[in-house]
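Please read the structure below before turning to the comments.
A single protein chain has been removed from this complex, and every other one stays in its place.
Chains: A and B, in written order; residue numbering restarts at 1 for each.
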Amino acid sequence: MRTPMATDYSFPDNAARAAAAADEFQPEKMSLSMGPSHPSTHGVLRLQMELDGETVTKADPVVGYLHRGDEKIAENMTYNQFVPYTDRLDYLAPLANNMAYAIAVERLAGLEVPPRCQAIRVITAEMARISSHLMGLGAFGLDVGAWTVLLYTLEEREKLYKLFEELTGARFTTSYTRIGGVTRDVPEGWLGRVNAFCDQFLPILEEILRLLTRNKIFMDRTVDVGVISKTDALAYGLTGPNLRGSGVALDLRKDKPYSGYEQYEFDVPVGTTGDCYDRYLVRGEEMRQSVRILRQAIAKFPEGPWYATDARRIFAPPKDKVMTSMEELIQNFMLVTEGPQMPPGEVYFEAENPKGILGFYVVSKGGGVPYRLKIRSPSFCNLSILPKACVGILISDVVAILGSLDFVMGECDR
Amino acid sequence: MVTANTELGYNTKVEGGVVVSRADAVINWIRTNSMWPMPMGLACCAIELMAVGGARFDISRFGAEVMRFSPRQSDCMIVAGTVTYKMAPQVRRIYDQMAAPKWVIAMGACASSGGMYRSYATLQGVDRIVPVDVYVSGCPPRPEALLDALVKLQEKVKREPAARRLLSA
Partner (left out) sequence: MSAEFVTAFKSRFPMAVDRASADHPAFNLPYDEVVPALRFLRDQWGFELLMDLTAIDGGPGTEPRFTVVYHLLAPNRGATYVRIAAPCAGPEDEPAAPSVVGLWPGANWHERECWDMFGIRFDGHPDLRRILMWDGYPYHPLRKEFPLAGVETDLPVADIQEETGTRVVAAPMAGGPFVASTGEVNLTEAEPRALDQSWSDRRVQPGQTPLRQVKE
């Protein structure tokens, strides 16, 4: 075990900083605002930087350009109504968000979904991980000058989208889970098609990674650039591939398994130096591991119900029953109008999402509406290291760091 | 691309392959087929916007694949995603920096009307900030819908009195 971290951090207060800034005033420094509309800020991040020549001396990220008020909205609607909003948090991996939210609320209700539902959720979440990492790699390549990768990864994502569409009806705003289950069972033959996707995907993945892994330009741009030490990564609350790239083997799928992840064999890739290149390698390997999980999940896909059959006031009854039976009709009506009934209490659940650990803190006072719902978004925490990571480096390296952190502003700003 | 609207005429009496047409038709023909978008990718719709640029949907068939993040080089702003009040001034500023002629496509429910984000932070429709030419429904719209919007915009541009505007400007 590592020695516990025993550093305390000191920060100057506002007045001291103003005084220091006045002392250090150097007229040749230039201030540069990068974003909120900039190709390498992946959305609407803005970096307010101070430059000395081409070296960054200070970086102040400005977030919030996509703050849409998700948490306030959540306080004003029933639990199932909020599912579509979780799609739009990390819009590169909506199915994983759906699952994290559903499990959080199910923990609140003390509900356990049947194995088949868990397997469906694992399959969709791992597919979401592949699709998110593909976009992450493609955009990273694009940022450091390798345009081809994005075209390859977009093509693979289209194949995934086709599968998502068949399963959920939408390309990526899926809204697939419900509290206590999923919207519908997997279509016939769908698992076979997922398997076929895995078979053809692995060679293409190798091809994609070959475009970057030993690429001279890519290595020059990323090796030993943006090194984040283990201590820093923990202190700033980095999670996901960014934390594992820094050498901390924290993967909640392994360490605190949920939704039946303990049944599957997979490895957790860990970086050694914590530079941009390591984070890239970790993402590449995670996709291979996701394929491994997908194959196992499909091989032992359980029979049985795909929603919690005993959750009468939480999961909607089958549609044919609603149309024919009075009791189910009433039940459906109550569920739609009042929402799934939850006991008072509070839960905090975290899931290992592609971008990092996504947490939902649900405070309930009973009834069908959360009293408070806090979304712990991985991108928000991952970005908070920027003021530290972006100092003393070249401005072109800032682009590489942003690409390697692989953030999504929809989730960061909520 | 020769359409009924292009009004090409070929006079056999003039030698040297001269084609006679209206100035409007020629200018609009050029504009419609090289409409460089300014991808104002704000949220989820930006992912579909990238998909449109990918191989399967291939927006370059319509002459609009050159995504330019520099507003000076672009003709058509595609507002893809939720415009928040914090972002709205920046959207307007980029629109102001685009050189005329310029057009705006509001892609998706959020950009068109605020969509599902009825909240304190969200601008309820980008048309409160910039004039919009084409609205695309969907959350997010399918790539085909964006292509359709582009074709609709091209049809609209073809009807514009381009020459008169150029002379009076």
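Criterion: a residue touches a chain if its C-beta (ideal position, glycine included) is under 8 Å from a C-beta of that chain, and two chains touch if they have at least 3 such contacts.
Source: prediction; values computed, not measured.
**Q** With the full complex in mind, choose from A:Gly339, A:Pro354 or A:Gly410 the residue touching the hidden chain.
**A** Among A:Gly339, A:Pro354 or A:Gly410, only A:Gly339 touches the chain that is not shown.
**Q** Which of these touches the unseen chain: A:Gly53, A:Pro318 or A:Gly366?
**A** In the full complex, the listed residue that touches the missing chain is A:Gly366.
**Q** On subunit A, what residues meet the omitted chain?
**A** 1-2, 4-6, 8-14, 17, 63-64, 67, 69, 71-73, 75-78, 107-108, 110, 234-239, 248, 250, 252, 255-256, 337-339, 341, 343-350, 357, 359, 361, 363-372, 374, 376, 380-381, 383-385, 388, 413-414
**Q** Mind listing the subunit B residues that contact the chain we can't see here?
**A** Residues of subunit B in contact with the hidden chain: 85-86, 88-89, 92-93, 96, 114, 118-124, 128-129.
The rule is short, and it goes like this: only the chains that are shown with their structure count from here on.
**Q** What is the distance in Å between the mean C-alpha positions of subunit A and subunit B?
**A** A distance of 32 Å separates the two centres.
**Q** Applying the document's contact rule, which stretches of subunit B touch subunit A when the two form their complex?
**A** Going by the criterion above, the answer is residues 40-44, 46-48, 50-51, 53-56, 69, 81-82, 84, 86-87, 90, 94, 116-122, 139-140, 142.
**Q** In the complex formed with subunit B, which residues of subunit A make contact?
**A** Answer in residue numbers: 36-39, 43-44, 64-69, 72-73, 84-85, 87-88, 91-92, 135, 150-151, 154-155, 157-158, 161, 171-173, 409-410.
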